[in-house]
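Mind looking over this structure? Questions follow.
One protein chain omitted, others in place.
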Amino acid sequence: MRRSNEPLFWSLFSAGGVVAALLVPVLIVLTGFVVPAEEIEFDRLNDIFTNVLVRIVLFGLASLTFFHWAHRFRHTLVDIGLKPLALPIAVVSYLTALAGTVWAATVAFG
Amino acid sequence: MTDATVTEQTVTLEVARYRPEQDERPTFQRVEVPYRPEWVVLDALNYLKDEVDGTLSYRWSCRMGICGSCGMMVNGVPKLTCAAFLRDYYPGPIRVEPLANFPVERDLVIVLDDFMGKLQAVKPWIIRDVERPLEEGEYRQTPAQRANFEQYSMCINCMLCYAACPVYETNEEFIGPAALALAARYNLDSRDQGNRLRNEVVWADDGIWDCTFVGECSTVCPKHVDPAGAIQQAKVESTIGWFQSLVMPFGGKSAKE
Partner (left out) sequence: MARPYPRTVSKTWWLKRWPYRIFMLRELSAVFVAAYVVLLLVLVTKVHDGASAFEGYLDTLQSPVFIGFHVVALLFVMLHAVTWFQAMPKGLPIRRGEERVPPAAIIGASYAGWLVVSVVVAAIFLL
């Protein structure tokens, strides 16, 4: 059997799905609605986003949700009939997620 | 029973017909059949064949939901026609088509060669490294060990799950829900030692990894086999195996062995 490499991408997808489900809804409420309502002071946000633990969580959240996106995006395109392009779609999707991961690292730890 | 003086209620069937000797492509035949609340779609088809048009072809046998041969599309949803009551579709019309995602042999009869091949591919029988001699007795199993796979042994090969699966629709190479559930049935059996052989098919790209967990296979399953669950669990198991083989590239047996 040619061993499938899907387990690697699927585990990234799954981890991304878990963190997205647990963290993103509350974060959208906070940074999408509460922050623009100016209910959170700059100093508070600065304290939060420079905390080492928050930086690590932020990096993990960003990287994993990018790989989560890449996996779903790739498989959905195949599901709607683009199977002949499966390989290039997969390469472009995961490379995009990888680029996003690098950017997330520079933001989180910058 | 029926009062002849009362105007009989009817329901319209739109039955897919394909007669290869005369039809270029499938067409629909509209037929009025008597409406009886206790009738199922299969009863209406039998009425149609007996009383209206004897040329209609379709498969059926037990009419009690265990033979798995009367699966068809009823208003676009895969159903055992012996379990699809007219009253749930009244006043109709009720559109009856052959199971989706398979070639049509004739009328409502599909070609199931692809499915049969896939069932065989997962080696659905108990595999032993060495068969135990007869005099040593049977392979014994606790109720808990049996409960582990029992749900997956309920499959009646009706193929509704294949008709409901868009992944199989767009990719015929996908081994598909019922075959993967059947693989789980043997992989989870404490008497079996064939995981490694079976998983060459199950853990492959066109095995579990084509599945994007639409989940309709489990929704339409008349026996609550839950192929989608079997596939998800196999993904978890395969992923654990993949990481184990990274750590221990030259060995590492599956948990059961």
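Brief remarks on what is shown
A and B label the chains in the order they appear, each numbered from 1.
Methods note: contacts are C-beta pairs under 8 Å (C-beta built on N, C-alpha and C of every residue); 3 or more make two chains touch, one makes a residue touch a chain.
Because the structure is a prediction, the values reported are computed rather than measured.
Hidden from this view is one chain, which touches chain A at 17-18, 20-36, 38-40, 42, 44-46, 48-50, 54, 58, 61-62, 65-66, 68-69, 71-73, 75-76, 79-81, 100, 103-104, 107-108, 110.
Residues 18, 20-21, 25-26, 76-77, 100-105, 111, 143-144, 147-148, 166, 169-170, 172, 212-216, 218-219, 226, 228-229, 232-233, 235-236 are the ones on chain B that touch the missing chain.
Criterion: only the chains that are shown with their structure count from here on.
Measuring from the averaged C-alpha position of chain A to that of chain B gives a distance of 36 Å. For chain A in complex with chain B, the touching residues are 1-4, 6-8, 10-11, 75-76, 78-81, 83.
By the touch rule above, chain B contacts chain A in their complex via residues 166-167, 170-171, 200, 203-205, 207, 209, 212, 235, 238-239, 241-243, 245.
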